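Every protein chain except one is present and positioned as in the full complex.
Then we have chain A:
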Amino acid sequence: MLEIEIDGKKLTVPSGSTVMDAANSIGVHIPHFCYHKKLSIAANCRMCLVQVEKAPKPLPACATPVTDGMKVFTHSDQAVTAQKGVMEFLLINHPLDCPICDQGGECQLQDLAVGYGQSGSRYQEEKRVVANKDLGPLISTDMTRCIHCSRCVRFTEEIAGYQELGMANRGEFTEVLPFIGKTVNSEISGNVIDLCPVGALTSKPFRYSARTWELSRRKSVSPHDGLGANLVVQVKNHKVMRVLPLENEAINECWLADRDRFSYEALNSEERITKPMIKQGGVWQEADWQTALEFVANGLKGVIAEHGRDSVAAVATAHSTVEELFLLRKLMSGLGVDAVETRLRAADFSLKTAGATWLGQPIAELASNEAVLLIGSTLRKEQPLLAQRLRQGVKKGLKLAAINPHADDLLTTKAAELVVRPDQLVEGVLQVLKAVAEIKGIALPTNVDAASIDIPAEARAVAAVLDGKAKAAILLGNLAQQHPRYAEVYAAAAAIAEATGAKLGVLAEAANSVGAQLIGTDAGGDVFAKPRQAYFMLNTEAEFDVQNGAQALAAVQNAKLVVALSSFSSCALEHADVILPVAPFSETSGTFVNMEGRAQSFNGVVRPLGDTRPAWKVLRVLGNLLGFVGFDYTSSEEIRDEALAGDIAPRLSNVLAAPVAVKAQAASGLVRLGEVSLYQADMLSRRAPSLQKTADAAVAAQLRASAATLAKLGLAVGDRARVTQGNGVAELEVAVDAALLDEVIRVSANHPLTRALAAHVGAISVVKA
């Protein structure tokens, strides 16, 4: 510890601290632009120059290490003169047209210019003009405003993992730009908008739509992946205008994934349905709530009376809140219906654990593991910010290994990687398990039959990464959870965890996957395999939210009664008999339990659109209409307290409830790798126009395979290919993907172009279209 003095205040700081750290620790603000606590130190803006006793010239606070006895003056004449000098330089070439700049009112340069700028300019020469750059559909540029702080450049390199932005040219001709002809395609690219201290990088969807001072700031929680990123939703005239991160070091730090940030566009979509609707005689008609709810209540009662309670199934995505799912299950219990299911993207429902499967450790601790083994995950697309966390971990020595049906670049170093066919994920995990057993000199568990398994060098390397690590984690991603042999993948992974002492974790697919398990809405199994007479669908679109979308769609289309509780009309209009317009997360209070078991409640940030109602209220009234007791809730908090009564932690468990028989199998032939793409994951992201224009969205529309496989199939890049799976056919553009084994055909699942196809993993045939 070092004793220093800042502006006459004595303080003690750890050695290795910078003057900036020390000042921050006592609340002394030193003006700065390039400094950012999460980025490397550049010391290039020079705004944080301060006076240090005995130093001949002012020093940058961000880069100057504290020494014992140091005396720092942040507001002395020398310091302020230096700071004002820098401010003048920053402003000479910066446009002084704040009224027409989108950053106006939330601009660090503008703010600091109030304190350190002059009322007039001494600069009488021509000002610099810089051509704008096309960074893609999310980030708008006004490069003349750039002050070259390099935060965006450092972000892409250090946080996003790939330097998509760089500084070209020299001197005052220095420009920030992407690779020639390329855009910024990171799944977390939007953070550069927050990082940019001026109006050079702004949000393309939000640009020029509102002023910061017109916006109300309301806290919320991201409804997308299982992280539960904290949001500040900004609202004007009861309309969500944009979404920014709410800093929470334990969850999203100060970042947001682009999906969290830009999906709000869907909230204001034309596809929002604002009035209850009933289809009568094949014609949709608007109805009042009373009529619609009575229609639903009577319809359900009628189907059950005629076909029995097993003829009804309720489905919901795990993007629904705790309160909604709890009342859904309660309503169905009242009707005697057991089939309530949220694991809609699963293919194997047989896994039974002692509690709700979860991350197995706090999110904040992930990066401090010595080793992490990822199994079945496109992590950057499934959990963009977790991928970022692991990237930071790798920098500090974490060894990352993967068993995956692809070799996608995680934009960090993988210590070992085993790439398998999608239908051989179990066998891949068994190879590593066998290698672990060999290293440890232990026998395989009796429930595992891996006699036919040979151990390739890659599997040994993966096993070696886990070996001898005091703190390690094995994480199962979406591809694992959606695998047709998930229970076997899980059991084999659990055996590795057992043998190595690593913690087993499940990367929750959706915002409330853990909450759904706590409530018990994972009890229906594959409710579309054997079609029902009636489906009660909450926030669910059969062809996009269910693994075998084609099968689900057929089941729904043939059902007698389909009740859709949805914010959007398009899919529901096609298949439902009655649509009840329910509020998206922004228009209701609710709770999500994230992957680490943390319950995060939020309030609605705007009032429900039109006649839309929060789903929990709709379900409550339905309960009342059906005459059930216990539907007298007056607030969502009451429901939450009942739904999540007691501590959550004891109810989380990744321990298998019963042994799973794991048996290695052989596989050959063309096989589909079906993955739910980044921006098709949920109802909101798939309706966000800007996200649909991204490079990720474009890739999701392609058929991808190795060069050798394409050659064998007689396909060339850019061709159209017709793929057939079961009865489903899809036509896609062909692209090459070096991350795949031969015979693997990567085709997005639950995508508008592939909705006719069946399960994510399975035999597939491909011909040139």
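Following the convention adopted for this analysis, a residue touches a chain if its C-beta (ideal position, glycine included) is under 8 Å from a C-beta of that chain, and two chains touch if they have at least 3 such contacts; residues count from 1.
By our rule, contacts and distances are computed from a predicted model.
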> UniProt names the one chain left off this complex as which of "Polar amino acid transport system ATP-binding protein", "MoxR-like ATPase", "Sulfur carrier protein ThiS" or "NADH-quinone oxidoreductase subunit F"?
Replying inline: "NADH-quinone oxidoreductase subunit F"
> Which of these, A:13, A:45 or A:138, touches the one chain of the complex that we don't see?
Replying inline: A:45
> For the chain left off this view, which of A:88, A:106 or A:642 is in contact with it?
Replying inline: A:88
> Which is it among A:63, A:554, A:573 or A:769 that touches the chain not included here?
Replying inline: A:63
> What chain A residues would touch the chain not displayed?
Replying inline: 41-47, 49, 56-58, 60, 63, 65, 82, 85-86, 88-90, 92-93, 122-123, 125-126, 147-148, 167, 169-174
